[in-house]
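Every protein chain except one is present and positioned as in the full complex.
Let's turn to chain A:
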Amino acid sequence: MPGDTVSVIRPRTYEEAASAVRDCAARGAVARGGPGRAYGDAARNSGGTVLDMTGLDRVHVVDADEGIVLCGSGVLLHRLAELMLPLGWFVPVAPATGRATVGGAIGADVHGGNHPVSGSFSHHVLSLELLTADGEVRTVKPGTELFAATAGGMGLTGVILTATIRLLPVETAYLTVDTERAADLDDLMARLTDGDHRRYGCARIDLTARGADTGRAVLTRADHTPLDALRTGTRAWRHPLSCRPRRRPPALALLSGGLPGSLLGRTSAGLLGGLRYRTAPRARSGELRPLSADFPALAAPQGTRRTGCVRYRFAVGHGQEETLHRIVRRLAAYRCGSFHAVLQPLGDTDAGWLSFPLPGWTLALDIPAALPGLAGFLDGLDEEVAAAGGRVCLAEDSRLRPGLLTTMYPRAADFRTLRARLDPRGVFVSDLARRLDL
């Protein structure tokens, strides 16, 4: 929330991190990946201490043959990608922002447009070092309870100091991108699940469309470009693995990404959605795009968190397509004019007790917070999502009602038990934890 006070400590060594945790006062501490980038209140701790982890940004060990790195938790994902691309490796899971840290990616167990193929981030973590409330540093391996509580545990089990991650092999630093238009939601879901084996897939829904067009969308799918697909003699062919700096975004993306949500009302935001649909090519395939720093090609193009907007991300399982339909219809009828309504397919559930992905679909929206009745409207959506066995994403949440948490996350009780044992004094706490009584 705006204006909440915290004392921010930016440890540069593990000892500094440990003493910050030891010395934090009654209102506890929580780690964060960087200042003010998160959508929700998971990395906030009003009146308490926040550990900004971006000082622990060293890559310690690189196994270039196996594609394994051991690095500090403060390393930004796009930095890791830039470092490893020339060696033929890419981050295994890229959320729609490259500015997330390795620690934040594990803490929120982020997913990308490749979830059905690759799972979420923690799936690729071989081991991590966790500073717990008792001041100890534990090595945590997949398959243990502590790992399951920490992956997606929103920083509440401790501070991740380092992580060993297995990367994704790539032959080039390019993506082959296909863009097409889907006429409505059924068409869209059919295309997203047509047995396609491309790695990345997501769609931008035009919420201005109503009636028979409801759910029409621009669908983007991509795969890493194999070496032999590059045209000989081109720059890409000569330097297949060179990582180019981020391109300037096209004007439309700049417009939607650069304006605060509070300035754009329902109408203008809606117009933008419609315009985006109409200006998209009906079908374009095989477009070569460099894997640039902020991963825009891997998910829908977007920039940073918008001020004045509320983020809503939920998932519902396969078989609940009717719920998805109903929610999209309700959103279209509400004329919320979201700048950003992105649908992605999700694959298998991940190990983390509070991990968000479940096999099905996730839809993310940015909605201007000032819209009348929005709080109640979103509460209504929560009810539908929960009744369908779905859930709201904790990493991007700032408004879920605590009563629905255990319905959405059945392992929340285990999480609470483990936390009570691991951290009896409640050293690790965040505004999210206070709100949802985690």
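The working rule: contacts are C-beta pairs under 8 Å (C-beta built on N, C-alpha and C of every residue); 3 or more make two chains touch, one makes a residue touch a chain; residues count from 1.
Assume contacts and distances are computed from a predicted model.
UniProt lists the omitted chain of the complex under the protein name "Decaprenylphospho-beta-D-erythro-pentofuranosid-2-ulose 2-reductase" (options: "Lactate utilization protein B", "Cytochrome c", "Sulfur oxidation protein SoxZ" or "Decaprenylphospho-beta-D-erythro-pentofuranosid-2-ulose 2-reductase"). Residue A:Ser46 is the one among A:Ser19, A:Ser46 or A:Thr407 that touches the chain missing from this view.
Residues touching the missing chain, restricted to chain A, are 1-6, 27, 41, 45-48, 310, 369, 374-376, 398-402, 431-432, 434-435 (touch as defined at the top).
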